[in-house]
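Please read through the structure below; I'll follow up with questions.
A single protein chain has been omitted; all remaining protein chains appear in their positions.
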Amino acid sequence: MRVRLDNIHKAFGHVQVVKGLDLEVADGEFLVLLGASGSGKTTALRMIAGLESVTSGRVLIGDRDVTDVLPKYRDVAMVFQSYALYPHMTVFANIAYPLTVRKTPKAEIEAQVKEVARQVQLDTLLDRFPKQLSGGQRQRVALARAMIRRPAAFLMDEPLSNLDAKLRGYMRAELKHMQHQLGITTIYVTHDQIEAMTLAHRVALLEKGVLQQLDTPANIYNRPANLFVAGFIGSPPMNFIDGSLSAGRFTAPDSDFGTLSTITRASVVAGVRPEDGRVTEPHAGKLTGTIYATELMGDHTLVTCRIGGATVTVKADKAFNRQDGAAIGVDFAESAVHLFDKATGERIN
Amino acid sequence: MSASAANAAAASVRETRGEWMDRNSGRIMVLPAVIILLAFAIFPLIISTYLSLSRFALAGGSFKLTFIGLYNFRRLLVGAQQYHFLGTLKPLDTAGWIAFAVFLALVLYWLFRFVVREFSVFGLLGRLISASLACGVVLAALATTVTGGYEGTLLTTCFYVLFGVTLQFALGLGLALLCAQPIRARNWFRVVFFVPLMVTPVGVAYMFRMLADMQKGPFAPLSHALGFSEWSWATQAWSARLMVLIGDTWQWTPFMFIVLLAAVENQPREQLEAARMDGAGAWQIFRDITWPSIAPIGATVVLIRLIEAFKIIDMPNVLTAGGPGLATESLTLHSFIAWRTQDLGGSAAVGYLLLFVSTICCVSFFNYVVRWTRRYQ
Partner (left out) sequence: MSHSPDTRPLLTRLFEPARLDSMAPIPKIATYAALFFWTLVVVFPLYWVLVTSLKVEVDVDSGPFYVPFLDFMPKLDAWDFMLLQNNTLGPYLNSIFVSLTSTLLALLIGALASYALVRIRFQVKLAAVLTFVLLVVGVIVAVAAFDAPWQLAVAVAAALFALALSTFVKRFRAAVGNNDIEFWMISNRIMPPIVAVLPIYVMFQHLHMLDTQFALIATYTGVNLPIVVWLTRDFFAGIPLDLEESAEIDGASKFRVFFTIALPLVRSGLAATFMLVLILTWNEFLLALFLTNANAQTMPVLVAAQNTTRGPQWWYMSVLIVIMIAPVIVIAGFLQKHIARGLLVGAVKG
């Protein structure tokens, strides 16, 4: 079902944690709330769940205003970071719990638990207690407990962060598959941009309680709306050069190149992703500087150069081998240049 | 030997002393505790054993101990002092026997279940000991309370312990749950509820004597109005016992309360929220989340209280001086009174029986209840 946040504010005492969040999640959509630690993601999610009251604004699920509705009447299911499994109940009882408290007939519970357990491959573990399970298995129990209700929406708070890297990759694929199959609206909180990019239909990037950009992963990556988003997404992060723009031509110390833009503005920031640049001979590219450091990453080498006052990192061939301090040029396509207003941080091209 | 060699030798001695301290630091740390416990627990325990097996007699300025075997114990259990320890027993009538048979059946079922499910020799032995003590106490209770006999100090103590601790736990838990609600002035309630623990039990006893004074106490007008100002709680066995129980409960409920409140406030928050989202109501949340999560702590505080409750003396001593008759006398008070009458052997024997009973109860409680509540940790 559709989930909508209408100008949501949340303050703990005097501390504003969420500041005017507007969000519309379509039916069946997988939306990822992405942001650094402390940016207010969890708080936002808990307000959707009803575990936290909102200071002002409205929460809508479907067409219903649930702003003041108790969690149990919101028909949403949540997967907690710690999984919140009930330690004294078997896996079966844990998964069945939402149905048990609703007094669903025994036979029906049994059938549904079996069905859900099969989907998450827990069918052989139903008699175990949580402490007898591995991290990944516990995670799946938490998932199954959410799935069994067929809720209006799934809410997940960093559900994979307690797993090791390998398992995380596997569960990510599983989650995506499952969500696609069930077609249930999902709001997923993470600080991991890889998770966000791979899972999401759309990503909502949050910083200090303010929504920075809400778009598809591709657009977030290719057309970051402002300096913050541009710097947050991508690893290694985008290179930034301070300079000025006159009729689309960008100038800064040691750099001077044309862009696809035609604007004139005194104070701008040009951004280029490391993978969009390539190393050239000195003065052969758009930028010229000296090599500051090189790091072999396996299939490629990261070359960091000092250009004017800025530091620019580009991806180079894994065979790249030149001394630090040597002069070097950097080149990229005009279309690869992102331009931002320095004062507001907004994108201008 | 030259001076420098002597210095080197001294240095190496110093060094080894430091090393020795380090190597034995564990022992040095434990030693004071061991010595103190030997002096104030083990040594007295052994002497008491000896005392309980002897007759004490003053002879001139000195005293004389005569070894008399288990006589002191026999006297308490089956002899002249039985009325004091076990009570004035009367033969059970049919109803009494039926009640005992039911209890026995329950105990046997419990043993049977253990044998079938998780048999172990020591486990069975322990359970047999607990079961015999329980049967003995129940039998004594039936033979006095139901038949119209008089309860002895063993039953009185068991009454204080069983009902006192249960009541304190129930009240403490109830108050803790109330205080964990989103209410105002929580801290204020917490502080106020803690205060009775700090009043000396002797003082509590006097305080309740003052309050329960039917002529001059604060409730005197009420008892006048209700027409029993001439009645005195101190003259009836059960009302006197109840008074002791009330005093003890007033004093010790705070202890349960403060620990249980910490436990309630510390229950896993995400589990609580998950249950709330799963649609559980208040009662279901209590039953499925709160209770299992606080049970281990609850069991441990009950154990602590259980250990202390068996030692009760101040309250009955001051409130009622053990009266009327023997009605409110606890085992410790019994032992104390025996000591005052120069019956040191008898006093030690009562103390020893108290030690047996309370050890069996506490160890049983630990093994069957505390362990059981911790099985998910």
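A and B are the chain letters, set down in written order, and residue numbers restart from 1 in every chain.
Definition applied: a contact is a pair of C-beta atoms (placed from the backbone, for glycine too) under 8 Å apart; a residue touches a chain by one contact, two chains touch by 3 or more.
Please read all numbers here as calculations on a predicted model, not as lab measurements.
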| item | value |
| --- | --- |
| Option from A:V69, A:L167 or A:L182 whose C-beta touches the chain left out | A:V69 |
| Contact partner of the left-out chain, one of B:G96, B:G164, B:P201 or B:P292 | B:P201 |
| Residue of B:L86, B:V107 or B:L175 in touch with the missing chain, whole complex considered | B:L175 |
| Residue touching the undisplayed chain, where the options are A:S53, A:Q121 or A:T216 | A:S53 |
| Residues belonging to chain A that touch the chain removed from view | 50-53, 64-65, 68-71, 73, 75 |
| Touch list for chain B against the chain that is not drawn | 18, 21-22, 25-27, 29-30, 32-34, 36-37, 39-48, 50-51, 65, 67, 171, 174-175, 178-179, 181-183, 189-203, 206-211, 216-218, 220-221, 250, 258-259, 261-263, 266, 296-297, 299-301, 303-304, 307, 310-311, 313-314, 317-318, 331-332, 335-336, 339, 344, 347-348, 350-352, 354-355, 358-359, 362, 370, 374 |
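In the analysis below, only the chains that are shown with their structure count from here on.
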| item | value |
| --- | --- |
| Gap in Å, rounded to a whole number, between the CA centres of chain B and chain A | 58 |
| Of chain A, residues touching chain B in the complex | 49-51, 70-72, 74, 76-78, 80-89, 97-98, 101-102, 129, 131, 145, 149 |
| Chain B residues within the chain A interface of the complex | 268, 270-271, 273-281, 284, 288-289, 292, 376-377 |
